[in-house]
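Supplied in structure tokens, the structure appears directly below.
Removed from the display is one protein chain of the complex; every other protein chain stays in position.
Labels A and B are assigned to the chains in the order they are written; within every chain, residues are numbered from 1.
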Amino acid sequence: MTRRPRGLVRIGRLYMAGVLLFLYVPIFVMAAMSFNASRLYRLPIDWSVTWYVALAGNEKLIDAALNSVWVALVTTVLATVLGTAAALAFFRYSFPGKRVMQLLLFPPIAIPWLIIGTAMLVFFFWIGVGRGLHAIVLGHVALALPYVVVVVSARLRSFDPNLEDAARSLGATPWQATRRVTLPSIAPGLVAAGLFAFAVSFDQFVISYFLSAPGVTTLPVEIYTAIRKGFTPEINAASTIVIAVSMTLLMVVARFYRFGGER
Amino acid sequence: MAEVTVQGVSRYFGPTVALEDVSIRFADGGFYGLLGPSGSGKTTLLRLIAGFDFADTGHIAIAGEAMEDRPVEKREIGMVFQNYALFPNMSVFDNVAFGLSVRGVARGELRRRVGEALELVQLTGLDRRRPQQLSGGQRQRVALARALVTRPRVLLLDEPLSALDKALRSEMQIELKRIQRDVAITTIFVTHDQEEALTLSDRIGILKDGRLVQEGAPHEVYERPETVFTARFLGDANILSGRVRDGGIELADGTRVTSERSPGADGSAVTCAVRAEKILLQADEPGAAGDANALSARVQRHIFAGNSLTYLIDWGGETLKVFVQNRSGEVIPEGTSVCLSWAPRDTVLVAP
Partner (left out) sequence: MRLTAQAGRVKRGRDRLAAVAALTGPAYLWLALTVFLPLSAMFYFSFLSDVPFGKRVAELTLENYAAFFQESFYRTLMLRSFRLGAEVTFYCFLFGFPCAYVLAKTIKGRWREALFLLIILPFWSNALVRVFSWTMVLRGNGVLETFVNWLVPGVGSLNLMFTYPAIVLGLVHSYIPYMILTCYLSLEAIDDSLIEAARSLGARRHAVLWRLVLPLSFPGILAGAILIFVPVVGSFMEPRILGGRAGTFIGTIIEDQFTAVFNWPLGAALSFLMLGFVLLILLFVAPLARRAA
């Protein structure tokens, strides 16, 4: 590697630090404020956990949080199963229209969620599905599917297809081979995909916003309504918890995906 | 009877001909080698017998049963893959037991049979290990045990020794032969290594460009190649061409050469092969003993390999090879005039 002038490298590193600061400072500020007993966020911070305590009593937020978790769990299971099945099909077989089908997975990510969310609202109303948690699950699974397929497909790429052949040569039917050889082999990828789906669902706002029914919402939607109405300080606490949860989740995914997989 | 019959089998991949009208009968209990360069179709044929692919024409039968509509898992075969394909998330024991467990064999019998299989390949005691913790040779034994434990009718091996280093290869050659004899199972293996084919097989089938070129016992195929390709592919052969004259062959420079069998009609063109090790090299003047064939030429150079020497001989512009055992420890210097002589029966008539 060529030696770069020390000064430039130092500037580069400083710049990176600056960017990281930019990305994280607001989050830390918000987290700090969540411990600030002052209702109007007066500085200096009056350290206290009163808002977290208040949170525990805020039924609306608690309900919304539970809804979020429930929806995310269901989404995870459904998206992982459906997505893995599709990924297996792409891995194992070649068939006419495969390319097109792979492309069709991407509209949920490519089209602005505003449009997809409103389209779902309109359509579900029309066919009588309506709004509510069930509708939200329908939407979240559709969003999570592409991610699951991509993650599982990536894992399958490093899977030796000879292993399935070997299993079949020993008398296993294709389904037995999948169940006993392929799936255990790609297990880390499945876990990563599942955690990803959970994160996508848990953090999803736009789709949940349009598909929420009065009184039945997810946590991000509830936070949004509270923000629009005026600040309730519990929101800070709730937001801090949310971001802590999703960041932790994603760190776990990263470890699993990189180290559980390639090693 | 676990005889395998392949009849008139062809396989095409679009415009490419992978196999064309191949027919072989693999006798029950035999150790059969399919030999050929890459692209010859040998692996395709193996996969057709295994059931991973299906022929475009012809029939394949195992123990008399037609295999046209049988998927691989119903063919009762055992297969060892080139990279062994051991299940990485299972222990050695579970790998070997796999075939039995998908058949629903009871725990007790399963354990017994796995133990037997591991003993057969001399790997007892390693059943708790994972494939990643084993050496190449050990992995191959596990793959073998796994394939044999289900008592298949046919054992298929894809380039079984290619991944091993030289020392291991010689050892495994003996091992494979021993195991195959013990189990007495019809075994078909595929290789591009002629030494492997010659040492392991009871019978060899040579494939080139999707066609079966020659078939027979190793000794037979080696001593009596039928084409130039076969002669060159197995060992070193010198190819001489000429015309038939008075029941013998007249070469380009007028030298007369005889063979054991009649070379055909007078005046017709003929090609023959003489193996490098069949030739006697003498530094004296031509004095062919009896009815031996003799050629005068000049030593171009030599390659010393310790226990043997390969001489490259310049004969009227063409280069001939002579393979000489290092008995005297002496080397015939470059430029020496020499006489090459060999017995008539070592002049093998081959198709061009």
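Here, a contact is a pair of C-beta atoms (placed from the backbone, for glycine too) under 8 Å apart; a residue touches a chain by one contact, two chains touch by 3 or more.
Being a predicted model, the structure only gives us computed values, none of them experimental.
Touch with the chain omitted from the figure is made, among A:70, A:159 or A:205, by A:205. For the chain missing from the display, the contacting residue among A:64, A:150, A:191 or A:235 is A:235, taking the whole complex into account. Although one chain is not displayed, chain B still touches it through residues 54-58, 66, 68-69. Looking at chain A, the residues touching the absent chain are 1-2, 4, 9, 12-13, 15-16, 19-20, 22-27, 29-30, 33, 40-43, 81-83, 85-86, 88-90, 93, 95, 101, 104-105, 107-108, 110-116, 118-126, 138-139, 141-142, 145, 149, 174, 199, 202-203, 205-206, 209-210, 220, 223-224, 227-228, 235-236, 239, 242-243, 246-247, 250-251, 254, 258.
The rule is short, and it goes like this: only the chains that are shown with their structure count from here on.
Chain B has its Cα centroid 56 Å from the Cα centroid of chain A.
Of all residues in chain B, only 50, 52, 71-74, 76-79, 81, 83, 85-89, 98-99, 102-103, 146-147, 150, 156 touch chain A in the complex they form.
Chain A meets chain B in the complex at residues 160, 162-163, 165-174, 176, 180-181, 184-185, 187.
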